[in-house]
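The structure that follows is given in the form of structure tokens.
Only one protein chain is missing; all other protein chains are in place.
Chain lettering (A and B) follows the sequence in which the chains are written, and residue indices restart at 1 in each chain.
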Amino acid sequence: MSDSVTFKLDGRDVAVPKGWTVMQAARRENVHIPHFCYHDGLSVAGVCRFCMVKVEGRPKMEIACNLLATEGMVVETTSDDVKQAHKWGLEFHLVNHPLDCPICDQAGECELQNSYMKVGKYKSEMHRPKVLKPKNLDVGSQLILDTERCILCSRCVRFEEEVTKTNGLGIFDRGDRAIIGTYAEEKIEHNYQENLVDICPVGAFTSKEFRFKQRVWFLEEKDSICNGCSTGCHISMHGKSNELRYYRVKPKHSAVNGHWMCDEGRHSYRYLNPEERLSRWWYKDNMNERIAGGKDEGLSILARKLKDTNIDEIALLVSAHQTNEEYEALLAYFVKELGISKVYQWRQDHEDINAFDGILLRGDRNPNTLGLQNALTKFGLKAEVKNEFEKCLLSGAKVVIALCPESPQSFPELKEHLAKLSEMPFVSAWSAHYLPEEIETISHTVPLKGFVEKRGSFTNHEGNIGELSDPFPAVIHGAVDVCEMIESLRELMG
Amino acid sequence: MGDTITKVKILTQYEGMSNSRSLSTYKEHGGYEALAVALKKSPDEIVSIVKDSGLRGRGGAGFPTGLKWSFVPKTEGKKYLLCNNDEGEPGTFKDRYILELSPHMLIEGMIISAFAVGAQKGYVYTRCEFFDEIKWLDDAIKEAYEAGYLGKNILGLGFDFDLDQYQGAGAYICGEETGLISSLEGKKGQPKLKPPFPAVSGYLGCPTVVNNTETLSAVPWIVKNGSDAYRAIGTEKSPGTKLFSISGPLKNPGVFEVPLGYPMMKLVEEDAGGLLEGEELKAIIPGGLSAPVLLPEDVKDLTLDYEAIAASKSMLGSGAITIIPKRQCMVELLKLIMDFYHHESCGQCTPCREGTGWITNILEGFFDKSATVDDIDQIYAICQQMAGRTICALSDAAMPTVGIINKFRDELVSYIERGTERERFSYI
Partner (left out) sequence: MAVIKVEKPPFDKNILFAAMNTFLQIFRGLWMTNKIMFKQLLKIEKTDTLEWPEQPATYGPRFKGRHFLTRREDGQVRCTACFLCATACPAECIYIEAGEHEDSRIEKYPVRFEIDILRCVFCGFCEEACPLDAIRLGPEFVMTGTAEDKWVYTKEFLADRPELSGGIQTMRGSNDKHPSIYHQASADERKSLVRHGHH
């Protein structure tokens, strides 16, 4: 027991490891201590002075975030004087806050607003004019800064110092004239800017990407795994299923990615919205004319083509963007049942698979490289990560089933590759992404579901399995995932 | 005079001597003798001498110096001794007087203290407005290096100590020990969260001791004369002498060294020569601007020591006694105090950042005639919620405000009620 301390939190005994603060203990025990500057992923600043708690036997109130839990300590978080301290803590924060919630994107997920609803709800005692500060400043490629809404919690400054180590932000001037800002004419340009929007407890930082698009209370959140690179950050996708649109991506705390994710990963939602998606089954009809048709017709054409072709002349071109379950189903059918031997990996032409930016983003920009390797090994195929696209082109296959990468963001050669593929005799491109010109020259297309629309799992670079467990309804009517495709094909082929 | 208290001159022993700042004068009168004594003892012995002497921090808080030193871990490695010479408390001008008289006393004190805590490097953090004093101290440091009191192997006794001077940029908050450390580190001068305390992790993350100029300057005398000699001066709980800087409409304002426990009115009436003709005493701020004001009846029998002033609900602070005459408008004084704190708040902690601004904002209403009597209560309430809620003690700036409201509420109310016929006289 020497490694843990037991103390009383609101009358009940709590045992925590030595060195924990009361805030950490309270968060674990789901005891709500209101706070602004404390963040699990950052160092303790202790400047908002909002997380006041009363420790028995000490004359002053203490801040929970910097209060080490010691044996036998008695901590009170709900007594009247603590409540009074919280009320005033909030009042001080609101003295110079512009309260422009109606036009603030943070409204609805604002800690200041939430705290007001939780511990405040009183009439303001401030009757004098407020301090005015610069608003609507362009401080980065993804960021808009409103220094008037800022409560100077310094989370953003600490993030720049500790996580990205770019030190792009500072607090200038002092007293109530203090403002957050960037250094002389510089802008924030790194790939983790939107984390600043996330950690900002108020709406001082807003994202250019999401700015004014939607109010947060209309959005549905569903957990997923980012498909931007092999790190496999845990994310939650925010969208409106009744509008069939996605609006933004936020990181979800996990051992894989901590509290953060990169901006590039956040932009994955763009490629999931209907205008970016392959929405139809394209094929040549009886008159040999390309038409956009229905699922049944498209399926039977593909099945017929597969039946009519020699097994040796069928090839699979597989990108590492699908789930483990899909690879399993695909290979089980084509390799094990039909006996196809031409299976090619489809990867980026120029990739540095071991590159790493030091925070999260990896050079392997495919979410499931390891998953594909595992599946290939399982079905007795060579397991070595390499790009076999050219090999596939030269393989002389009459029918190629191409499982396309999902987003051109992480697969910049997609356009070029599809153009080359379309020169092959018959290519069935199974793709979620829509490329208007190339896709029309390809003989046969299958609209796939996006990664947030299917169930399954990705295996990240470390072998951690990230579950896609809570899918959105597909924004494309009739979109299928690979498992469904294989099932339908199996039925049709008999 | 007829004083029964013997006035020992410790810090002002070089008063009146010509060329008192030079090394030769200092050595002539027993300078650097204490250093030779100290370096032959063990660091622990020095710490216990200072502990026994009962020397308390002269910067304002009055924390026992020996105790502070004993918090420094006894491990090997880099440690720092910083001298807080950033004298910024309004009304205080005692530290510069020490530098004016004998900067070598500070240097000797710092070497001994550094030896006691095991520091290899010291900095004197000086307020940048002390143009002459900076030069004098620089000269003295140069002299000390040349004479072998600083540098490697001091006096051939195997102790190395380097001393340097650093000029602050004139922020009040850098007089707070962790604020001073931040500023010295090259960061924005704002206090650091405690724990960890500077004695464990201070300047550049190393154990650091920060002492006031006056505290460090008293060390050589204590080491030379022993802790009992020091204890013999002053009161039991507040031993020794202290410099008091007294200002206001007085015949003879200035810095006076008196033993602690000295009667305040005696200092005002006799040493400072009493108030100017036609002036009448209205109130006294006993320990710098952040100490609550005292009324004439409070100070009648008040003695100048930490305990007595604390008992009268104020504080000895830095020993800056400010005399407030009858003519002074208390609203003006309040505004002046709050303007100062509003301007000097570093803006780190919310209660202080917003509270000082808010109070100033409300006080503005006193002048544009929009204030009501309720505003006084509101200021009072804000002060109550600011005090003791922040990282450093600047938010205790609320204390003088509370003091003024408590003691001069009637004047504030009548100021609001009088409307147009307001006098805005300010002596200070």
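Couple of notes before you dig in:
We take it that contacts are C-beta pairs under 8 Å (C-beta built on N, C-alpha and C of every residue); 3 or more make two chains touch, one makes a residue touch a chain.
As the structure is a prediction and not an experimental result, all values here were calculated from the model.
Taking every chain of the complex into account, the absent chain touches A. The hidden chain makes contact, of the residues A:182, A:348 or A:409, with A:182.
The residue from A:29, A:56 or A:100 that touches the chain not shown here is A:100. One of A:8, A:135, A:295 or A:378 touches the chain omitted from the figure, and that residue is A:135.
The missing chain, though absent from the display, is touched by one residue of A:172, A:356 or A:379; that residue is A:172.
By the touch criterion stated above, the residues of chain A touching the omitted chain are 98, 100-103, 107, 132-137, 148, 170, 172-173, 179, 181-185, 211-213, 215, 217-218.
We take it that only the chains that are shown with their structure count from here on.
Averaged Cα coordinates give chain A a centre that lies 54 Å from the centre of chain B. Across the interface of their complex, chain B is touched by residues 44-50, 52, 60-61, 66, 68, 85, 88-89, 91-93, 95-96, 125-126, 128-129, 131, 151-152, 154, 170-171, 173-178 of chain A. Of all residues in chain B, those touching chain A in their complex are 171, 173, 188, 190, 193, 195, 342-351, 353-358, 361-362, 364-365, 378, 381, 385, 388-391.
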